[in-house]
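Here it is, the structure, as structure tokens.
The complex is shown incomplete by one protein chain, all other protein chains being positioned as in the whole.
Chain nomenclature is as follows: A and B, assigned in order of appearance, with residue numbering initiated at 1 for each chain independently.
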Amino acid sequence: MYRYDEFDAAFVGERVTQFSDQVRRRIAGELTEEQFRPLRLMNGLYLQLHAYMLRIAVPYGTLSARQMRMLAHVARTYDRGYGHFTTRQNIQFNWPKLRDVPAILSDLASVEMHSIQTSGNCVRNVTVDQFAGAAADEIIDPRPVAEIIRQWSSLHPEFIYLPRKFKIAMTGSPNDRAAVKFHDIGLMAQTNREGAVGWAVYVGGGLGRTPMVGKLINGFVAHEHLLAYLESILRVYNRYGRRDNKFKARIKILVHEEGLENFKGQVEQEFAEIRGGVLTLPLEELDRIEAYFAEPDYADHGVVAIDVEREKILDPAFGRFLENNTFPHKRAGYSAVTISLKPIGGAPGDATAEQMEAVADLAERYSFDELRVSHEQNLVLPHVALTDLRAVYDGLAAAGLADANAGEITDMITCPGLDYCALANARSIPIAQDISRRFAAPERAREIGKLKIKISGCINACGHHHVGHIGILGVEKKGTELYQITVGGDGSEDAAVGKILGPGFVADEVPNAIERLVDAYIAERSDPGETFIAAYRRLGDAPFKEALYGNG
Amino acid sequence: MALASPIIAEPKHDKLRQLGIVALNGMYDEMDAEGVLKQAVEDLLPGSIALVSSFGADSAVLLHLVSKVDPGLPVYFLETGKHFPQTLAYVETLKAHLGLSNVIALHPDADIRRFDPDGTLWETDPDSCCYLRKTEPLEGVLDGYGGWVTGRKRFQTAERGVLPHFELTSDDRIKVNPLAYFTHEDIEAYKAKHGLPQHPLYEAGYKSIGCAPCTSAVAEGEDPRAGRWRGRDKRECGIHFDFNGSIARPVSQASLTLFKDGAVRTDPWKAWTEDDTAEEARYTHVPLAVFRDYRDVFLASPHPIGLRVDPGDRVEDVAEDLDRFSSIAINFPAFTDGRGYSSARLLRERFGYAGELRGVGDVLTDQIPFMRRCGIDALVVTNAATRKALESNALAEVAHYYQPVGARREVPAGTRPFLRRPEPRVTASARSDT
Partner (left out) sequence: MKILTGNELLSGAAVYLDARGNWREALQEARVFGKDEAEALEAAIAATHATGRVISIESEDVQMTEAGIHPLRIRERIRAQGPTAPRFFDRQTLAEDEYVSI
């Protein structure tokens, strides 16, 4: 994986010094809160309901064991012994005190981590497929280019005060696991007619108040021109994006109001000016960065397949783990293992310091010192030999991390909601807990199959409810929390925004409502292989609407 | 003249005296400079009036008038010690040619060595330099006179647009401006008609000549005074600054709002107001839309003008005319509005604008490094803490850059951004790019 050179280290070190000085000035009263707020936000430090929250970037979701141990150290030393992994492949600490933040950032810098641009109206952490570099289905490992984008966008002086935040996601595989069409810019690896690999560029996707599927603005941009193309988009957005209304300031609104063709015309005009200029990426430089992401030294263990059916008989729990939590690896004899952070009745995405350390140990021993954070709020051991799967499973079980529910109904994306978040209107975590308890039985979850539930506590949609096969949106109505249910959303390459089928439910009724939807699906599906989303696409709203509200 | 004695006899703040000044100003034809001078010397302030001359490029006209009215009139010359040798020679030429018998050189106080030990004060603090070398020596002398004669003309700079023949100063003395209505062409015509000797530097392009270090040649069509204190954001020597007539004091700290070239200084530029016109505007940042509406007038005007770029303005629309602006102000009405960064980069990088590019508006110290990287080289600073941080070069800055932007050449020209080398360490003096 990528290692800082002296330049990167100096950059992050200077940034820590700069922010430490800003914190000092604030505490000394030299800066007012109005002046300090944008500065702390630029460093991922928010004020939530009960305390500050510090958001730390995990660039393109890749971590080493050493880095994970440092996160455990931060959790234990400065926080309450746990952290929360987010859909942006970041980690959040919910209880830091202001004067400890410089020390936290300094500790993080010692393992090449930072909180730069994890908030504020700037280019945020670039996210990628959590199986990047491991997935059997990928055309290219997107992380070297993601690293180059990280560098280009870090403290870019022109794009630090954009109209609104700006998120870029990438996938190297045609099967999109990074929700690229719901980002301000989505990049999807593409092979052109000459056989060269480059990027299809989607622009103007997003969730929130106005969910939109990203539009293809350019079908193929070669690596060497990618930065110039991104800079062209950012410049057009910085100059012409709306600044009069916070809710209309994202690039999706600009693309929508201008129309894709107009917007594209402006971008291409800008691109024509800077194409071939100083932002041209020399292929040697791409090679140099790629070397950091070289494949690990895979070994030949003589086992290239596991008889999952047999394991299921021998040890049903392990068998289920193999079935759900392993992902096909590009190297025969290996697998990518998902570590579920969705225990039944738990808070989705949370991990304790002890769990982080256990995972770090396993990564060091069984996954070439590599870990991933997924946008679905799980962790991944990307390169596990099939012969080590049992040992990994046992290690996870000892740490309370062996939940075998990856991709199932209880593997929900959930925002922190009103239990923590200053913007939320309703709680999310208790809803997720209730649903996971309702569908806790492995047989029941297995019967339901792949089904993504996503829960947000407000319209900002941090829980991606718009793209849940079943989405749940918390709202406040007359002093009580109410939950709107949507059906049919999809964050994959078949991107779709879910539909609201009727009035909302109070919290207690939500598990029943979900159960009725699930029962309707099972009753109507053509065969057990037809997933919920496929059945919805075939059947339309009617059976689901009836399940929720009756046929009155 | 009936009006003469009451004007002198009456005490200060007498309404009558002011009315007298108004009446006096109505008595003379615009071009009757000799009549004005004669009135002052013979009737208004006999024995109590003097002249201060710089012996510059167009001083000959007024001195010629003096020689006709009274060759013995005291003519003070500020021997600042910083004059061109050609100017000192010209003093002698004019004395001989015009028969002036009472030219008196005024030297700075011996104290000057304490304030300006190595003679470089003009470089670091031109206002104080003018004060020590001109204002202070003159003050003592002029106290002995009831008024004095100046060579000021209306056309010269914005502050002089309303100059009358006679002025009453706030300390109740009279300033006489015989050439108030003379244009540049009138001066040239007068010199030619009377065969007056030219200042030796005039033909070399020096149209307005002061002390050597603070004077440069002006281009054809440029405001003649543009050569004075060029690039130093100073237009008027202290002795003229207050055009109500009193000798100006050194500039107060409060008016030092421009940070440029490593120091705060007075800002000679002003913002465009509703009362401004395209014909008359000078040292004014003209809004981009106004410039476009009156483009032809601005292009024809001989005065230095600037451009103001607001968020949302398209700098492309004035790309052809950038040479016309001596200064461009990028307006940041709210610190969260980042459009100005794009405007600055386009001006510098795409359209090659090389003049002063200033950031004005709501500027936090923490944004200044970003502005500089986008090519902004001057800042209008009102916040005391920001100013202090700038002066002591104490901005907490991340000095490693991942992107090649702006005019700072962070990455050596022609190399790639990802060769990511830090900016070469620069010396303190070379670091004065903002």
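A few notes on this one:
Simple rule for what comes next: a contact is a pair of C-beta atoms (placed from the backbone, for glycine too) under 8 Å apart; a residue touches a chain by one contact, two chains touch by 3 or more.
Small disclaimer: the values here were computed from a predicted structure and weren't measured.
Shown chains touched by the hidden one, complex as a whole: A.
Checked against the hidden chain, the listed residues A:24, A:80 or A:390 yield one contact partner: A:80.
Taking the complete complex into account, A:97 is the one of A:97, A:288, A:310 or A:437 that touches the chain left out. Summary of contacts with the chain left out: across A:191, A:480 or A:526, the touching residue is A:480.
By the touch definition given at the top, chain A reaches the unshown chain through residues 26-27, 29, 32-33, 47-52, 80, 82, 95-99, 346-347, 350, 418-420, 422, 424-427, 429-430, 433, 476, 479-481.
Basically, only the chains that are shown with their structure count from here on.
Residues 7, 10-11, 14-15, 17-18, 21-22, 30, 35, 38-39, 121, 148, 151-152, 154-163, 227, 235, 238-239, 243, 273, 278-282, 285, 288-289 of chain A are the ones touching chain B in the complex. Considering their complex, residues 311-312, 335-339, 341-343, 345, 350, 364, 366-367, 369-371, 373-374, 385, 396-406, 411, 416-422 of chain B touch chain A.
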